[in-house]
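The complex is shown incomplete by one protein chain, all other protein chains being positioned as in the whole.
The chains carry the letters A, B and C, assigned in the order they are written, with residues numbered from 1 in each.
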């Protein structure tokens, strides 16, 4: 069935609530309003105020109490309203949530999922278009995933909730309204795995979240020029699942990594470093990176200049052939 | 004159307080106690309670009020007691301090320096041995520096304070008690520059903060085996000053990056990515990384297993010759 | 849950002008305005409401990305804004368009942020209004630090001392930062007024999600006075805020003012309040409208007549048209502007990125 990514998440959350009564959803405006993006639409109505909890307006409080609920045996799914508002909860996430299992030598599990709509491209005001994934991926003890399409959204959210790891679950907000096929019965591939989403032979383009669509569009455009791009959807940012990337790069000899976040000390740095180390003799060109610039996110009317797009991806692909 | 790194910082702060009466120092226990590491020892006594301000116990409050003071025209130097306690201030640092100049189109300057003793190796309990530099280096709008020796400590802290950029100033706490020559009159090299601290011809080892000493020790040991290591002290982590690194790697053809922080999405990822891109045809081996593991910082009695040391650096150096 | 009057105005609720336009007395607060000043306040209320409506219309027509309307909160803002003295400094949220108006800031200014051409670009030093802050509560610490600086500058303790006002909403009271700012202000006896516009909602969350007691009571636990005022009463809000600011400038430390009001519109133009509150609740508040009561009062007191009211409406309409034209004419920022003003001290890394991007953009012009 074709669903929007947002609706697929909603359905995934609904199924998680149905299948385990320890699952609770919490956050600002998630109840009656159904969240500012309506991802939790209708859930409070159907599951009640104890399963879908409208919280006070404080992110540290949301994550901190979610940890307490998890210690009590619940499985909280927290919504952070926008990427730029997760930072007040940073201490609870990196010092508490990420480390509890380690510090307790495995005694205390805190299966908390933190949902964050992330990325730009929706014409929003400041703090509403951030890509904070590097901050979490660098943090040992957290797992970080990003979905890019409705089918993954539906399945990945359920997998994140049913596992015991604390998971930062990144949702490509500008793709909430894009439709795609969801197979409700097919059993999904494992959560922490990458996937080749388009096969190709000349160059490997690696992306995640909102940029997967961009990479696929670039591949389509390039095909018209007779250039064959393989596109890999990372899906998991921590830990990385680089097997498919290495395999691909060893075939293509060229690699471009795409994300919206600034480049300095980012996921693309890590990919470039690891792909180079593992495919040193296969690379015909250095791994190139197409990313946001190392500036704060700019005003909406100029965000298209900041965000990687089809042209910038193709330009980098071209440059890998210039070496 | 030979001073410890801690004392050199104290002298640098004193000189900053003397030379500009808008400079104020603030933080937990910085007054009478002189800070838990005594870096601000004697300063409140000599400059008064309005210049050296003991604050309530809340890091967001420290940075948030420092921003307000900066808007008022002051130049606050905030002490965060230990690396692991900076996270409650994360929002104020990444969303406010880092972005104020940009958001205001240059109208509002917030020359705040955030001093953070960082890194492990002192046998401390949890949260006292963290290396959070990647979290800040990834943040556009912040500058991030790390000193490694008394002379740099003395000069860099003054340079950080006198400039108008918000600076995260990382102090290698385990080196606080190590002595080194401080030239009080020599004019220092620019703050945001890297420096070759030992010349060599076979391999380039890049480090910063506490690991510079480790890299130098490795170079000494390697020299006995007839291997010549060039050591570069990065000093600035954002922006990076990679000219000296590129120049060196183009000569040596080999590069090892060392830091205590976990490797995933870290400074060493960035260095590996950039060095590879810029020195693609000079590299005889991939850039190798010697770092903390991707685990939370372990208990003190086993921290030596976690931290890069001379042997691990030499092992990586060896491995660059195995390609 | 809906949010009419269930957390009722306290006995301590300060009111000088009731919803029916009757002047009422209060033992501790009063105002003495000249007729001109009274008319000026009315004018302020009408103009900011009109400009706000124009901005909402602009958003509907796609000319703004989003708009945060102040509808219903005009009296709270004009009362506070006019209570400020020239030397005072204000730290707003994203909804204080009325404060900007009172500080003489060109009404085009806040629209840049909502149109997406800038992120708040007025001269904050000159107008003594800091830029808008969207991250809930963060500005209360900035305000407190700034106020500490006033004390350090010795600009407190006299009649013409300086004071600071920090704006925030009912929802913001839950944030750590706001509570930390209370700690700091109290401990350092900072000359700051915490002005909370309790408009009963934080987006969809009613007041009960943030507190179970009236918000102004929060202050006493931190060691400074809190007071609730009828935020739809411009006279009372003025009187209470002025006294709080004067106390601050005289060195008597912080005060929290809770302006009890109501957000008549949506949270922002992206919001749909019908999902979470009853129309009847909104109607009940319409009776307490801040402009209506001023108009009745001015009429009854013979301070203004229909000619005046018509004139004000005309002026407001004219300003709205002007504003619209100027918004439409706002230039988009240039493509390389994204690299401007990242660091006062510059950055070679960024210079490189800018140069690269410049070359990249130029490659299109030549026919890519």
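What we mean here is this: a contact is a pair of C-beta atoms (placed from the backbone, for glycine too) under 8 Å apart; a residue touches a chain by one contact, two chains touch by 3 or more.
Keep in mind it's a predicted model, so treat the numbers as computed, not measured.
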Residue, one of B:152, B:233 or B:294, that touches the chain absent here: B:294
Given B:60, B:95, B:236 or B:266, the one touching the chain that is not displayed: B:60
Contact with the hidden chain (one of A:153, A:240, A:283 or A:300): A:240
Hidden partner interface residues of chain A, rising order: 24, 50, 55-56, 58, 60-61, 63-74, 88, 91-92, 95-96, 100-109, 111, 140-141, 143, 163-165, 192, 238-241
Residues belonging to chain B that touch the chain removed from view: 28-29, 31-34, 36, 54-58, 60-61, 84-85, 87-88, 123-127, 264, 293-296, 298-303, 305-306, 311-312, 315
Hidden partner chain, residues of chain C it touches: 173-177, 179-180, 183, 186-187, 189, 208-213, 217-223, 226
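Following the convention adopted for this analysis, only the chains that are shown with their structure count from here on.
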Chain whose Cα centroid lies at the greatest distance from that of chain B: C
Closest chain to global C-alpha mean, per-chain Cα centroids: A
For chain A paired with chain C, centre-to-centre distance based on mean C-alpha positions, whole Å: 36
Whole-Å separation of chain centres (CA-atom averages), chain B against chain C: 40
Two or more partner chains touched - positions in chain B: 60, 88, 91, 95, 102-103, 140-141, 238-240
Residue numbers of chain C (touch at least two other chains): 118-119, 135, 176-177, 342, 347, 349-350
